[in-house]
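Of the protein chains in this complex, one is absent; all others appear in place.
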């Protein structure tokens, strides 16, 4: 599984070479960025197709003495998301950023490297390191416009996220203290005879740390701030990958290290589901109030991730499948929405709700894409969001979380209220003369690609579900994962 | 009324932190009282076999650059990210002089010290695997050269001696070199960042030319850290 | 096998092709007639299975009831499309196609999953039809969409309850979650209390949109009710109340289309009563009434549409143009009004008779008479304005041929059914053992109509008066305000103070610790 490590190295190398190219070879910049993105896509596809059964790659050939990289279906899902989002992101940003492109792409590649490192590594401390890489480069992207609001929001983001990192680091150190190892396969074996209280406190520290990065209410306040005045293509990756990678890490840590039995016993599952319900109800209320589209979408991201949390925390096979499917779908839907808003802000600098009045008639196909994506994210058939929401509700009902299932439907209604408002504004006639810079094809193409995926995955959900249905095997029962990682 | 509110708020915050401290105390106490012969087989293995397996006497170096070299790659990336962010946030054109002017005695002393610093840094880097030191420490010492120049003379002078572009280049070369060194393992048929396993000759432990790739990685990290910290410092200074 | 619903959906896709504007006529003609023919030759008992995820779905299943409903939907689709093809723009035509197609698919669906998906698709397409149709309907469309999505989510919840209770998604009478399904149906068929969207929408939307909507929206609700929740006797009284409410409200309206909307509520009351009886007779009576109601209500909406098209408004006074300038429309309107009032030899009489015959409780029978009486009364008001009162309206433009074609088609069908009621029975093999033209039934059919004429003549000035103060109370808006206020308060807490945010975080940490430790 040589390719697995290339998933991490290639973006790193690209970022480093971009640093040199910025100084000396400005001409190769374009070819470097796009060429590397295409090769990266190829590598990702190879890795994803080989993700079942899971493969282990030992870095430095040290086996259990060193750091290992492992591809299993759950990380395969995240690589799939990178594969879907990254190339459109590159193509879009190439046009969207009118100047100063080098640093932007350096950060983007570093961020992707950090995220792919997070999803591939099996070492607890390595996970922390890559998480910091992705966080810092994500901060760098979010202040990229250098505006007042951008810097302020990023500062808040950085402080909150660092606070979360500290708790994760504390828990990581304590794990080493308790077990003498950082390998995720050996920790659960050593964890078995640790008293309940210590384990649950450690779990709290992990959960809290990652919950800040995920943005569950009331730890969410940095998220809309960081989104408000950042480059919009970044928001695509942020809501699609950065937040999700924290979800990944949390689920990995909880399910592998602590095990489903402990989660059930300690009541974490109940708390997780309840927290999710609270989160999306409040987030929907807040999203209705927003006039800035970025903030609106940010709050909607919080709510959607709460759905994901519910799916992943009901603790059954169906729940894990549903939650993972929603992870993928949310990345696609939110990506589409952000890209459309990105085009609006590119063409006529519109980021407020009132600015987009009447654009439905100026950009008919783009607006149609927006409508499709927003209906999908609300969870109306026949789009992909509906499928995953259906699965989540079904899983929640099966596991006995009837209130969660009911409130998900309420949440669907609440989310419609604000998305519909945007849509209606989009299709309200505007008499004013608008100065419009016609968006070029390289802006539209990624948008349409993601938008069409919304429909395709809604009509043919078995396409991604082939991969996703294998996820619970290696999460729900951590025995398999451990056996493979230990070299079985 | 608002005063009371303030007091309450303060008490609340203190209460939160104290509660958390109490929890931590409890946690540490529990962990401490646990059966204390915890199995540290990993570190035991490193201590007993590490020198043979990696060829480095400095076990920290062997952990950093061999067993857990992937972590080091990550942290090298961190410095690069930070340096890039800073360089990006602070425009190059806005160099301003540092406020204080020093007597010539300071300047002469600095002139005197600089070569020693360079030698010390190089020594720390090159002998990182056989003695205390290593790429990070050496890199920090090297970066002090640039920092001292900046403080005593000025940003302009420091950047005249070593151009920002050159620093950036050195940093990137360090990072790329690290990755390429790691890839050597792949090319020789072993895994990424392999050292002893790929037959890079761990040599006789204790000699300078031993431990396979570790000295070279040390050099790369040294370059990277030195250049990165210099960039970070200069950027922070430049922004009034 | 081509299903009529998918034929329409394909039509909608075809309309996306970047072809000449003219092509829409050809496509519309082919699709609508094709769907009608396909539906006509469907064989009851046929079904289609499909594996989707873990479920076995039955997206297409024909039996006599669904065939009857599908047939009338297809006929009305033909009429409505040919009525509006001239006027409406291409995007709206697409939406109309999607709407009709999903309504037809709902009718032929054999499992709850398909039913829900196309039920929702109907909501989406109709809402966008309203939103896109004109500048004045944005808020109406918003309201309509929210209301209907609330209803369909309720249906979804009912489906989930049913699925988790029985483990199957097949389309039988519900065993669990009936109240939620009833709420969903109530929203769709504008039951009293859930009806607020209807007068609002039908009076504000452009007339051709109102025509299309009025055909399918409520009727699908009725059909699904017959499928999922038939035979709940207590609902008969609810239907009666709803119908009486509709009559009272209809008599107080100043706009023709609002009157027609409230009249829909009344007519749906008949169907609810029929379905709630639960016997074969009652259900088939309700289904026949559905057919008849689609025919005459569509014609009425079309006629009003013609009036709006020619004069620009739908005030009662504008109706006066009918008698002088629009002879064809006048005839159609008269036939429709006779039908809706249940006068013998017109189509409404047939289904009303079946329902009345199926009833056994005296209170309901009385109520039914009262309903017929009220219906006749409110349409006498319409007749008064259209044909008796003098008016000096002038034609702005002439109605198009395709409009009149659509209307004419339906009028002919009404007349046929009225004169020969067994036509419908033979067509669908649903045989109700009633002799429509014996003395007893005829008298009981004509009685309310005669009474209403008498009352109308006596209390003329009360009925035709223009009401200044309209009753209006909407609890849903109040609930919406609550939601907005909550959001506002919450939003104010986010005042940008980092300390505050960090404090929230720390509080969460301690809460989590406390929760997980104890």
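Order as written gives the chain letters A, B and C; numbering starts at 1 within each chain.
Simple rule for what comes next: a residue touches a chain if its C-beta (ideal position, glycine included) is under 8 Å from a C-beta of that chain, and two chains touch if they have at least 3 such contacts.
The rule is simple: contacts and distances are computed from a predicted model.
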The chain that is not shown, which UniProt protein name from "Cation:proton antiporter subunit C", "NADH-quinone oxidoreductase subunit M", "Tat pathway signal sequence domain protein" or "ATP-binding cassette domain-containing protein" does it carry? "Cation:proton antiporter subunit C"
Counting contacts across the entire complex, name the shown chains the missing chain touches. A, B, C
Among A:29, A:52, A:155 or A:449, single out the residue that touches the unshown chain. A:155
Identify the residue among B:89, B:110, B:162 or B:183 that touches the chain left out of the display. B:89
Per the touch definition above, residue among A:1, A:23, A:169 or A:456 touching the missing chain: A:169
Out of A:13, A:32, A:59 or A:136, which touches the unshown chain? A:136
I need the residue numbers on chain C that touch the omitted chain, in ascending order. 491, 494-499, 502-503, 506
For review purposes, identify every residue of chain A that touches the missing chain, sorted by number. 125, 129, 132, 136, 139-140, 143, 146, 148-149, 151-156, 158-159, 162-163, 166, 169-170, 173, 176-177, 182, 224-225, 228, 286, 289-291, 295
Against the hidden chain, chain B presents residues 10, 13-14, 16-18, 20-21, 24-25, 28, 32, 40, 42-43, 46-47, 50-51, 57-60, 62-64, 68, 71-72, 74-75, 78-79, 81-82, 85-86, 89-90, 130-132, 136, 206, 225, 232, 235-236, 239-240
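Just so it is clear, only the chains that are shown with their structure count from here on.
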For which chain is the distance between its Cα centroid and the global protein Cα centroid smallest? A
Return the chain whose centre of C-alpha atoms lies at maximal distance from the corresponding centre of chain C. B
A-B against B-C, pair bridged by the larger set of C-beta contacts: A-B
Centroid spacing, where centroids are CA-atom means, of chain A and chain C in whole angstrom: 43
Please report how many Å separate the Cα centroid of chain A from that of chain B, as a whole number. 30
Just how far, in Å, is the C-alpha centre of chain C from the one of chain B? 72
Shared-interface residues of chain A (touching two or more other chains) are 197, 201
Among all residues of chain C, which ones touch two or more of the remaining chains? 507, 509, 513, 517
The answer for chain C against chain B in the complex is residues 503, 506-507, 509-510, 513, 517
Where on chain B is chain C touching in the complex? 13, 16-17, 19-20, 23
Considering the complex alone, what residue numbers of chain C touch chain A? 53, 116-117, 120-121, 124, 128, 131-132, 135, 138-139, 141-142, 145-146, 149-150, 153, 156-157, 160, 163-164, 480, 483-484, 486-488, 490-491, 494, 496, 498, 500-502, 504-505, 507-509, 512-513, 515-517
